[in-house]
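One structure, pasted below without further comment.
For this depiction, one protein chain was excluded, whereas all remaining protein chains were kept in their positions.
For reference, chains read A and B in written order, and residue numbers begin at 1 within each chain.
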Amino acid sequence: MELFQRKRRNILPGFGLSMGYTVFYLSAIVIVPLSMIFFNTIPMGWEPFLHTVTAPRVLASYRLSFSTALFAAIFDAIVGLLTAWVLVRYRFAGRQFLDALVDLPFALPTAVAGICFATLYSPVGWLGETFAKWNIEIINSPTGIVVALIFIGFPFVVRTIQPVLEEVEQEIEEAAQCLGATRWQTFRKILLPHLFPALLTGSTLAFARGIGEYGSVIFIAGNLPMKTEIAPLMIMSKLDQFDYNGASAVALVLLLISFSMLLLLNAVQEWQQKEYR
Amino acid sequence: MLKQPTPESAPIVKKRISDPLPVQIVLIGLTLLFFITFIFLPLGLVFAQAFSKGWEYYLESIREPYALEAVKLTLTTVAIVVPLNALFGVTAAWAITKFNFRGKAALKTLLDLPFAVSPVIAGLIFVLLVGSRTPFGSWLGEQGIKIIFSTPGIVIATLFVTFPFVARELIPLMEAQGRDEEEAALTLGARGWQIFGKITLPNIRWGLLYGMILCSARSIGEFGAVSVVSGHIRGQTNTIPLHVEILYSEYNFAASFSVASILVFLALLTVGVKVTLEKQFQKNSFHH
Partner (left out) sequence: MGIELQNITKKFTGYTALDNISLNVASGELVALLGPSGCGKTTLLRIIAGLELPDSGKIILENKDTTNLPPRKKNVGFVFQHYALFRRLTVFENVAFGLKVLPMRERPSRSAIQERVEHLLKLVQMDWAIKRYPSQLSGGQRQRVALARALAVNPKVLLLDEPFSALDAKVRQELRRWLRKLHDEIHVTSIFVTHDQEEALELADRIVVINKGRIEQLGTPQEVYDHPVNAFVYNFLGNVNVFHGRIKEGKVTLGTHHLDAPDELKNTEERPSQAFVRPHEIGISRIRSNETDLAGTIQEVRLMGGQIGLNLECEGFEHPIEAEIPRDLYINLQLSRGEKVFVSLNRVKVFTGDYAI
């Protein structure tokens, strides 16, 4: 009887089968392979691990990946908010076309984006030529990396803000105006706080993506050790020397940072929901 | 994720409080400036470069045997990866949305894990798992099975990278649809597969299709992960993006951009399909 009831605890059919397959496939494709990072780092021991991940060249690569991803995320937050605002609030010819193209960075292979920006900003490229006149170097410099990461992270911000902005009730703005607030005050004191969680989410996603990005960056970065060598490239070069443990160590740090950032984001979102709902 | 229609969105057309015209013009202008430098110029550049040596050269570049081999490998990868991940996505979405169980939130987080992993790390983990220098990999090698630096490696790395796409589309969709229809079918005497085939599948078809398209787009374009496991052997383990990279690093820009233009075309197609599917969604909106 006990067993029979257990079996029929779910009314809709297929729980065992679907759950079983989900867990199996998840383990085979994601969990087991990812755990290899730990299994290849643990045997190293603490000292060599620390030695590997604090080597000047590795540290420089972390610093570069972080700072460029951060700059790009901040830029994306501003441009993303602007774009979302324009797309949601204004009506003009070509609006839907722009709206559709926001997703292009999601859809375009990163390598293609990479060669495009590298060519565009090369000293003889369409844009690079102008910058070269002003003695601004973009290609083979952190600036170039930021440019590529802005492109990659842009849709994350727009697509998280857009739905929130669409849902803002007009009454809220009307109420603020009836109470004597100017348009700018309404935006700054009412709308911006309302959009802030989405803005934070979007730019954190862009930031997390930027830290790990590879394809679009390597073409424009020039990959000079200590100067324009990003963390994922560090992993790549350690792999090329068959230094599996070293590659895992560098990867582990990168992974832990990305995960903790996303966990933090989850926590912030949960707190937000509790606070305001 | 596909935008789903909100019930209020359609009928009431209220005049919004709007910004003064000069402000509008400035803001639209700034947005356009961004789009021009970051979207339109790169797109234009691809085609300008691709045709810089004329039509003939363009066609030759994409019809050249190595290019065709790359296309073939990419298509093979897509043909394996997309059905597998679609099957998984539907199964996982069914388990997560149709039942209550402990640890559901944790499972959902785990499904998104590959998005938080750098593509290079995605490649690395498979080298660590089945590369020729690992115990498992060398055992496989003795059996005559080669995974890393050959097609299977490219396939599993792509599986990992595109793992969440279908499930992520379906879970919110199926959560919004609830279990009512399935329960109704159950009280009307339908069996499990009948419920799935006649009720659930038609309800999620657009979401499923869109998830599969995203999954294909990423499978075609994946660079970092595939780059780690491929070994870059021309005509054997080169996918389209890897082929683009090789041509570019050989300073054969025209050929490189010619092949890249195929990828751009596919990306534009993906974006177009998304817009079309969203319109389908609006039309078939089920709330009144």
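Definition applied: a contact is a pair of C-beta atoms (placed from the backbone, for glycine too) under 8 Å apart; a residue touches a chain by one contact, two chains touch by 3 or more.
Worth saying up front: this structure is predicted, and the values here are computed from it rather than measured.
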Quiz prompt | Of B:65, B:103, B:144 or B:189, the residue in touch with the unshown chain | solution = B:189
Quiz prompt | Candidate in contact with the missing chain, chosen from B:112, B:181 or B:250 | solution = B:181
Self-check item: Hidden partner chain, residues of chain A it touches
Solution: 4-5, 8-9, 11
Exercise. Over the whole complex, note the residues of chain B touching the chain we left out.
Key: 180-181, 183-191, 194, 198-199, 202-203, 284-286, 288
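Going forward, only the chains that are shown with their structure count from here on.
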Exercise. Could you grab the centroid distance between chain A and chain B? Build each centroid from C-alpha atoms only and quote it in angstrom.
Key: 16
Self-check item: Residue numbers on chain B that touch chain A, as the complex places them
Solution: 3, 6, 14, 16-20, 24, 27-28, 30-32, 34-35, 37-39, 41-43, 45-46, 49, 88, 91-92, 94-96, 98-99, 101, 107, 109-111, 113-114, 116-121, 124-129, 131, 133, 156, 159-160, 163, 179, 182-183, 186, 191-192, 195-196, 214, 217, 220-224, 227-228, 240-242, 244-245, 248, 253, 256-257, 260, 263-264, 266-268, 270-272, 274-275
Quiz item: What does chain A use to touch chain B in their complex?
Solution: 10-15, 17-19, 21-22, 25-26, 29-34, 36-37, 39-40, 79, 82-83, 85-87, 89-90, 92, 96, 98, 100-101, 103-104, 106-113, 115-117, 119-120, 125-127, 150-151, 154, 163, 166-167, 170, 173-174, 177, 183, 208, 211-215, 219, 231-233, 235-236, 239, 242, 244, 247-248, 251, 254-255, 258-259, 262, 266
